[in-house]
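Of the protein chains in this complex, one is absent; all others appear in place.
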Amino acid sequence: MSQVNRLSGGQVNRNTELNFRFDGRSFKGFEGDTLASALLANGERLMGRSFKYHRPRGVLTAGSEEPNALVELRQGNRQEPNTRATVAELFEGLEAKAQNAWPSLRFDAMAVNDRFSNFLTAGFYYKTFMWPKPFWEKVYEPIIRKAAGLGSISFEEDPDLYDKGFLHCDLLIIGAGPTGLAAALTAGRAGARVILADEDFRMGGRLNAETLALGDVSGADWATETLAELASLDNVRLMTRTTIIGAFDHGTYGAVERVQDHLPQAVAEKPRQILWRIYSRRAMLCAGAMERPIAFADNDRPGVMLASAVRSYVNRWAAAPAQQVAIFTNNDDGHRTAADLIAKGVNVPAVIDVRADAPAVAGTELLAGAEVIGTQGRLGLTSITVRLANGQTRKIMCGALAVSGGWNPNVHLTCHQRGRPQWDAELAAFVPGPDLPIGMTVAGAANGQLSTAQALSGGATAAVVALNDLGVAASPIAVPQAEDAPIALKPFWHVRGGKSRAWVDLQNDVTVKDVKLAHQENFVSVEHLKRYTTLGMATDQGKTSNMLGLAVMAELTGKSIPETGTTIFRPPYTPVPMSTMAGRATGKHFHPTRKTPSHVWAEEQGAVFTEVGDWLRAQWFPRKGETHWRQSVDREVLQTRKSVGVCDVTTLGKIDVQGRDAASFLNKIYANGFAKLPVGKVRYGLMLREDGIAYDDGTAARLAEDHFVVTTTTANAVLAYRNMEFARQCLWPDLDVQLISTTEAWAQYAVAGPNARKLLEKIVDADVDISNEGFPFMACGEITICGGCRARLFRISFSGELAYEIAVPTRYGDALVRALMAAGEEFDVTPYGTEALGVMRIEKGHAAGNELNGTTTAQNLGLGRMVSKKKDCIGNTLSEREGMNDETGLRLVGFKPVTDTDPVLAGAHLMNASGAVNARTDQGYVTSACYSPILGSAIGIGFLKDGANRMGERLRAVSPLEGSEIQVEVVSAHFVDPEGERLRA
Amino acid sequence: MMIDHPLLGLRDAQEFTYLGDASLIDRPDWQAKDAQDQFHDYLYLRDNPAGEHRELWFHETGDRSWLVVTRNTLTHEISKVELARDVARARGRST
Partner (left out) sequence: MAYSGLRIIKEALSGHKGWKPAWRDPEPKSQYDIVIVGGGGHGLATAYYLASRYQTAKVAVLEKGWIGGGNVGRNTTIVRSNYLLDGNQSFYNLSLRMWEDLEQDLNYNAMVSQRGILNLVHTDAQRDAARRRGNAMILAGDDAELLDTEGVRAMYPFLNFENARFPIKGGLLHRRGGTVRHDAVAWGYARGADRRGVDIIQNCEVTGFKIEAGKCVGVETSRGFIGAGKVGVAVAGSSSRVMEKAGLRLPIESHVLQAFVSEGLKPVIPGVITYGAGHFYCSQSDKGGLVFGGDIDMYNTYAQRGNLPVVEDVLESGISLIPALGRVRLLRSWGGIMDMSMDGSPFIDRTPIDGLYFNGGWCYGGFKATPASGLCFAHLMATDTPHDVAQAYRLDRFRCGHMIDEKGQGAQPNLH
C-alpha cells in the first residue's frame, strides 16, 4: 500500500523514488518531498506526541513553524532531536524515529497523563510538591525531568564540519516568495549587489503552493523563470536552504545555510552548515505571512491542519492529507483550499465558515455561520461535529480538517531590535511597527499586503526605494497580472461553549482553559500568561499559537488585542544547531595555539608541554629513567643552580618604547622611577592600575637615550600594551613616544646558573665583553653572537642565579637554542621548563600570577616603598586610600613546614597555631607552593596578616577540602640567596 | 556592530576592545588638594546615560588607535567617531 494519498502533478520528481523509514516502518517517497509530505502521501497522519499529555499529533503546517511533527532524524553520532518533519528533505535511506513516546508512537504509556489533565493544569507544579521538604530533589523532580523533554541525544560527538563566512551586499532580501523575487529582479537588473535568501530548498514561497496564475503562466513557472534570470546575474547571490536567523546592529544579519542536510551522507571536507554574517547596506524583509489556526474542542487530532498547509501538500507535493478533507474558516482564503482540493479530485464534504454571509463554494456544501465544536478519532481524525447556524449539530466524516483563522504577517525579524509590531484591524493581525531595525524595509505579506499582486508590486517598489536611498538608480520590473483579492475575514479565535479542551499551543499542551485559569489567577500580562502557562515557549516559539493565546486573553480581560500586547520576538528565527554557531573553533581549535621558537626543538627533546594562555610551553624535559615529573623538575632545578640551565622565555610580553619622551612616559606608567635610568641598564618595574592595585611587573631596559624595551608577564602582555597605548594617546597625547608590541618578533632565552657566563662567552662574538665588570648585574646591550647575528642581552635573573636573558630575531630562535645547548654541553647544561622556572622563582620569593591576583597592593607584596610619591604615575594617588594601607594588612611571606616531609598546598588557608579554624580566624593564604630540591622540603609563599612582623611564628596551613592541616613556620619569602650574591657573581 | 574608523573606514566592532566612558580621558591633577576625591569620582562614578554615550574603543586587532565613539545606548546608533588623541588634545591634555 504505497503512497495511497499521492495525487497527480506537483513538484516532486517521480523519476527518483526514495526509500525511508519512520518509527521502524519502511516507506517510499519522491525526490522533492519533505518527510512530512512523504508520510502524508503514504497515508500516515500520526507523527508525534505532545509535550505534557502525550496526545497523538499530526502535522499542522508545511513549514518551519511546525509545532507537532517533531522527530529524531538520523542515528548514532548524527542523531538530531526535535527535527521538524515539515522541513526535513527526504533523501534515500532517511531514518527517523518518533520521540517523546514509549514504548511506541501508536501506544504511548505516558499518555496516561492525559487522563489526569484536569489535575495538571497551568502552573499546578507551583502549588504542590513542597512536602516533605527533601522530596522535591529526591522524588518529584527526577520523575518530572524524566517525563519532560522532547527528543534525546546520542551523547556522541558530532562528526560533521561547520563553517563560518562573511558576505557583503547592497541589498539583502529575506524570503524568495513573489515579493522577494520581484524585489530581487528589480535590484538585480539595476546592478546592485543582491543577496536573496530563503529557508526553503525551493525558492518561490507560496507561488509553489498555489494554483494562481501570474500573467499567462503558473506562479511556480513564473518563479522558475525569474530565478533563471537572477541566476544569470553576477551581482545576485541566490541562497536557498538559508535562514536569516537574526537582525543585529548596523545592518548585520546572521544566516544559517544548510549545505548538506538534504544529502544521505555528508561529503567529507565540506561543511554540514555555514553560519554567515551578512553585512548589508539595506535589507528587505519579504518573509510572507503565516496562517493561524482557530481553537475548538479537540482541535489537536492528527488530521487537523492549517488550510494553507493542506494547499501546499496538495499542490506542491501532490500529497492529500486524507481522502476526505473538510474546511473550517473565517475568511475567503479557506475557500481556496476547498477549490484546490476539489480540482485535485479530493472529496471535500463541507466548508464550515463562521461567517453567516460567506460566499458559496462550487463543488461542496457551504455551512455558513457554522462552527466546529468537536472532533473524533483516537490516532487520527475520523469525523468532526459541527454546530450549524440554526443551532443543530451535524457529524461530518473526514480524515482531515483544513483550518484557516486568517494570516499573521511574519514580523519576527522586524522586532529583533526591540521594535514592537502594530495592530491592523482590517487584517486582524499585527503588522510591522515604525521602529524597524535601521536599514530594513518590509514588503509584501510580511507588511500586510496579502494579495499576490500587492506582493509583486510591493516588492518591486520597495526595492527601488531602498536602492535610491543608496544612490542606485532603479526602476521596478513590469509585474505580471496576478490575483488581487481583498481581505475578507471575520476575526474569530476560538469556538465557545465546548466541553472538551481546545488547544492553543499544541506542542506545550496549553488550552483555552489554561489561559482562563491564568486570567483567573491574575497572570494577565502577556508575559505572565506565557511564563505561567508555557504558551509559546516550545520549539516553534508560538509562531502559530501566540496570537491565539493573546486573543483569548484579550477577550477575558475585555481589553483590545493591541492593548494586551505581544511577547518579544527573539533570535534565532528558527532553532539553530549549536555546532553551527560554534563553527570550527571547537576541540583543539577552540583557541589558536601559539608555539614558542624552541617548540620543535623541545618536541625533539621529548618535552611535556603545558597551556599558558594560548601559548604552549615546555613544562619539563623528562630524561631516560625518570618516571615521575618531580624527578625531572628537581633535576632541572638542581642542575641549573649547580651549573647552568636554559629556558625559553619568549612568551613574556615585550613592548618597544621609542621617542624623545620615552623615559618620562615610562615614569608615568611604572610606580617606581625610570626617568634617570642610565643607558645600558635594566630596572625592575611595578605597574599599578589607576585604582592602586599592582597588576603587572617586569623590567624595562634602556638600550638608548630614546629607546626602551619593556617586558611584561606572559598573561598581561596584551593588557599592558593596551594600557600603555591608552596613556600615550588619551592621557599624554603630546609626549614624543611610540610603542609597538614585539613579543613575537624576538625569541628570548634565560641562561641561568653559575656557568651561565661561561656558556654565553662561547656564543657571543669576540668584541663583546660580558665579564662581571664589563656587563654587571642589570646591564643590557645590543650585541652580536655566533659570528654577526644581531642579539640583545639582558643580565636579569628570575631564578636568583647568575643569569642572562638573550634575545634574537625570532627566525633565529630555533638555531639559538641549539647553539646554546651545544655550547653548554661541556657544562652539562639542562633545558628547564615552566615547572622548574616556577620552583626557582618561589625559592627566590618573586611574585607571579598567583600573587598578582588583582587584589594585591604594592604594600601587600612588600614593595610599598617602590611606589613613588614624588611623581605623577598611574595608580599612585588612589593607592594612598586608607583601606589599602593597613599596616597590619596582608604581607607576602614564606612558609616552611615544621615537619620536612609535610606538603604545602597552594590555596591552603593560614590559621594561628591554636584556636578555632573558620573564616573569622583566617590569617591569610598560601599563593604558591612547591617542593624545593635545594632545601629538601616543600615551601610556600603567600599573604599573611601583619606578615612582616611575624617571622618565625608557627601557624597552621589548613586545607579542609583535602582534610589536611600542617604546621608551618613563617620565614622570609627569599628562601635562596636572600642577599643576592649569586646573581651579582 | 560596525565602527566607522576615521582612518580605516567601516570596521567590525569585533576588532575592537571596549573600555568605557570617554570621561576616562579627563584624568585629574595628581597635585590637586582634593586629588583623592577627584580621582575617586574620575575612576568610579559614571553618568551611564540611556541615550548618547561617548566611549572609548581600542582597535586592538587593527591599527591600535584609541577612538572616541558617540553611540546611543538605547539603539546602538553611532553618530560620531573620533581619534581619542584628537579628543584628548582638544580637552587640553598634552604631556
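Points to keep in mind about this one:
By letter and in written order, the chains are A and B; residue numbering begins at 1 in each of them.
Convention: a contact is a pair of C-beta atoms (placed from the backbone, for glycine too) under 8 Å apart; a residue touches a chain by one contact, two chains touch by 3 or more.
Keep in mind the model is a prediction, meaning the values are calculated, not measured.
With respect to the full assembly, the chain omitted from this view is in touch with A, B.
The omitted chain makes contact with just one of the residues A:850, A:868, A:912 or A:972: A:850.
Interface note for the absent chain: among A:44, A:158 or A:648, the touching residue is A:158.
Set against the missing chain, the residues A:225, A:611 or A:981 yield one that touches it, A:611.
Checked against the full complex, the one of A:525, A:742, A:868 or A:912 touching the unshown chain is A:525.
Touch with the hidden chain on the side of chain B covers residues 1, 13-14, 17-21, 37, 40-41, 43-50, 53, 55, 71, 73-76. Counting over the whole complex, chain A has residues 51, 78-82, 118-119, 121, 124-131, 133, 136-137, 141, 144-146, 148-158, 160, 164, 246, 248-249, 252, 254, 275, 277, 416-418, 513, 517, 520-523, 525, 527-528, 531-532, 534, 537-539, 541, 568, 570-572, 575-579, 581-583, 585-591, 593, 610-612, 689-693, 695, 849-850, 853-855, 878, 881-885, 905-909, 917-919, 922, 925, 927-928, 958-962 touching the chain that is not drawn.
Quick note on the criterion: only the chains that are shown with their structure count from here on.
Each chain gets a centre from the mean of its Cα atoms; for chain A and chain B, those two points are 28 Å apart.
Looking at the complex, you find that chain B touches chain A at residues 1-2, 17, 19, 24-25, 27-28, 30-31, 35-36, 39-40, 43, 56, 58, 60, 64-66, 75-78, 83-85, 87-89, 93-95.
Every residue of chain A that touches chain B in the complex is listed here, in rising order: 248-252, 279, 417, 438, 661, 664, 690-691, 718, 722, 725-726, 729-735, 872, 876-878, 880-881.
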